[in-house]
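Left out: one protein chain. Kept in place: all the others.
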Amino acid sequence: MTDSRPVLTMTGISKSFPGVRALHDVNFRLFPGEVHALMGENGAGKSTLIKVLTGVYDTDAGTITLADEPVSFTGPMQATAAGVSTVFQEVNLCTNLSVAENIFIGREPRRLGAVRWAEVRRRARALLARLDLDLDVSAPLGSYSLAIQQMVAIARAIDIQARVLILDEPTSSLDAGEVAQLFRIMRQLRDEGIAILFVTHFLDQVYEIADRITVLRNGGLVGEYLTAELPQLSLVEKMIGKELDVLEGIEEHARRDLAALEEGTPLVAVSNFSRAGAVEPFSLTIHSGEVVGLAGLLGSGRTEVARLLFGADRTDGGQVAIDGTASSLRTPAQAIDHGVGFCSENRRAEGIVADLSVRENMILAMQAARGWLRPIPRRRQDELVDKYIKALNIRPADPEAPVRNLSGGNQQKVLLARWLITEPRLLILDEPTRGIDIGAKTEIQKLVAQLSDGGMAVLFISAELEEVLRLSHKVAVMRDRQMVAQLANDDSLDADRIMQTIASGSHREEADR
Amino acid sequence: MTTGSLTAPRTRFRLPRRQIPVLATLALLLVMYGIGVSQYTAFSNVQVIFNVFIDNGFLLVVAVGMTFVILTGGIDLSVGSVVAMTAMVSAALLQNGMPAALVLVIALLIGPTLGLLMGCAIHFFEIQPFIVTLAGMFFARGMCTFISGASIPITDGFWTSMSQERIGNPAGNFVSISVLIAFAVVAVAAYTLAYTRLGRNVYAIGGNPQSALLMGLPVGRTRIAVYTISGLCSAIGGILLSFYTLSGAPLIAVGMELDVIAAVVIGGTVLTGGAGYVFGTVLGVLVLGVIQTLITFDGSLNSWWTKIVIGGLLFAFILLQRLIGIRYK
Partner (left out) sequence: MYISKQPDQNSLGVVLTALAMAMGVSLVLGAWNGVLVAVIGIQPIIATLILMVAGRGLAQLVTEGQIITINSEPYRAIGLGHALTLPLAIFIALAAALLVAAFTRRTALGMIVESVGGNSEASRLAGIRSGRVVFLVYVVSAACAAVAGFMMTANVSSADGNAAGLWVELDAILAVVIGGTSLAGGRFFLSGTIIGALIIQTLTTTVYAMNISPQTSLLFKAVVVIAVCLIQAPAFRARFRRRRRGTPPPVAIADKPKEQVPA
């Protein structure tokens, strides 16, 4: 496979956005007839690289050659015309149109301006037959499952004489059988000589289908490897990296006696919570004063677990007991009544209300819990807000500043304050330290430690293992939408062991090595 | 696991579901007609049906234009005012002695121009369609009274002949030329939606504008085109209305946009866009027309019942769409 010349080469690609260096001197190559996995954690630069390749962004530096010709696409359309087709995570087709039309819209065969429907259907059938799919091409696309829609999208992509097919997280919403179907088609296309760039977060899938892996981290190239020569553990290490610990400020407070903490009735005990397509059934107990870390790669189901616990999504089944009594967590309002708080990882879309002031954002959850008829007296509001602005060191320290004007770290602190004001018993923090500067990060970590010392239970989700290890009493490990292990954070637990668990799905077998 | 066995049973279920609103409209129409025939002997006269077309020809044309807009998921509130403006402009120009052909051309240009401008505002500045077309509605209505505060009669020969021309059979049944024009518009629109790229793009945008963009379809151009088409149809509707009334009045066709939207929705076009047919719109207009006729025939009921019934039907059909939409997911 490797002896032929690459069909696509990207050399020295750099791309910056205001304040962020998204890609720095990245090289990437793609050979005909291979499946090449592009791996990396959130913010590693995968999607930026794809957008640069397909012309959505222009580059600051670097060259792209396609079949030895330098190219510079101005947009996905032009890229598609040149033979570089992309299929995105969310199926970008129109479910209200027929299967055939989805494949051909925009370039239907016509006679005198009129679309020749019979010809469209005939060609669609032929194309799908090539992918070994037998569909009713005049049925609306929406009547088929997501997996089929994904394959129709691929059919659309390869019809345009594609030489390079980019699959951007195509499997993230498919179940195992559907993934198998997709892989069958990918192998077939690979054997026909098409170069496939495959982005996924699922390690198993990479090892099942990819011939070669390129790893990115923090916008830089880590390396290009043959899959066969890269053990899973090294892959995880390369993706997560082992950054030097710059956060010396916090004592390793976590390694207290887990057994002592877990005495008595758990604050929250869920069993067999699950949600189809999001997370497999899991059970978890959280005690007062306990920090439970949730580790796993992006897309492993970390956020989904949090959302189920907060009632943001409905669980498909399972029970929950709060303080030992059976209860339910079906809506956020209900969860809040039970003393649960949740800081979403998606600050902008699910956290702050950008129009409102810092003060209003902070008291929002408390006010919602009280109902609109019982406003919090203004003096009380000011006291609370002042207290938390000081305690969390929020800048600017102006309660009336619109929250949109604050930096990411300060917005995060405002959200934390929103929940702390409600005095929750369980606080769920989903990636609270992502994308914020190092100072704010340290402060938030310290705060979590303090809160837990004060008796609050915290579910702490982070992609950074060091952070999880430093804070948690217990670490639950997610992998491919399953909670594969719950490890006590004692002296034997370190980042390597968590990585092994993430990589292998079970820590015991790997631990022997 | 073959894909065929995986999905085949579903499709058989879904296909008719998409037609449910249209079928419901058709059934409703037949029932209403049946009631009419059973209650009033005169109702069975074919001319009653023809009259429904004659009285609602302009509504039909405008509704066809609105179908395009709603199929993309937009809305055009300016249609009623544009109809009135077109009629006013024609009347005023004719009064000043301009030749009929020239007047026709000018009148037919006004609507599309306004539509084009509104489409551009919606596309380039990302302002909600309803507010842009609301402004268009104000504007056109204002222009009407700007031209004249009172009704202007039309005495032009071409107009009167168009108005009085009867095309019929020896039995005495007839339709007006307006009806033929309306049918022509319907035919062209149906062809455009079914067989041209423009038409298919309209459906695609209504289905999922983001996807349409990523599939490389000319979203902006189509969106602007759709409002232009709606403007053109309103202009044609305005001309037909002036044939019908032989005058231009500043307050004519007030609230017509609501009737038009109601007709389109009752005709089965989904308000969020992406599904619907011109044929359904024809049925929707017929339903409105038959309601009017029924209420006229009854005599004891007041004409305002029309509005109440239309409102009720609008509600029922939106609810139906909503239910189908939920199950569709």
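Per-chain numbering from 1; labels A and B assigned in written order.
Just so it is clear, contacts are C-beta pairs under 8 Å (C-beta built on N, C-alpha and C of every residue); 3 or more make two chains touch, one makes a residue touch a chain.
Keep in mind it's a predicted model, so treat the numbers as computed, not measured.
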> Which residue, A:E101, A:D136, A:E290 or A:E360, contacts the hidden chain when the whole complex is considered?
Replying inline: A:E360
> Which of B:L30, B:I167 or B:V254 touches the chain that is not shown?
Replying inline: B:V254
>> What does the interface between subunit A and the hidden chain look like in terms of residue numbers?
In response: 51, 55-58, 74-76, 310, 312, 331-333, 335-336, 342, 344, 349-356, 360, 364-365, 367-376, 418
> Which subunit B residues would touch the chain omitted from the figure, given the whole complex?
Replying inline: 73, 75, 121, 124-132, 134-139, 141-146, 149, 209-210, 213-214, 250-251, 254-255, 258-259, 261-262, 265, 271-272, 302-312, 314-315, 318-319, 322
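Throughout what follows, only the chains that are shown with their structure count from here on.
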> Which integer distance in Å separates the CA centroid of subunit A from that of subunit B?
Replying inline: 46
> How about subunit B: which of its residues touch subunit A in the complex?
Replying inline: 1-4, 6-8, 10-11, 13-15, 18, 191, 194-197, 200-201, 203-204, 206-208, 210-212, 214-217, 274-275, 328
>> List the residues on subunit A that touch subunit B in their complex, please.
In response: 76-77, 80, 88, 91-97, 101, 105-106, 108, 110, 113-115, 117, 133-136, 139-140, 142-145, 148, 151, 156, 177, 180-181
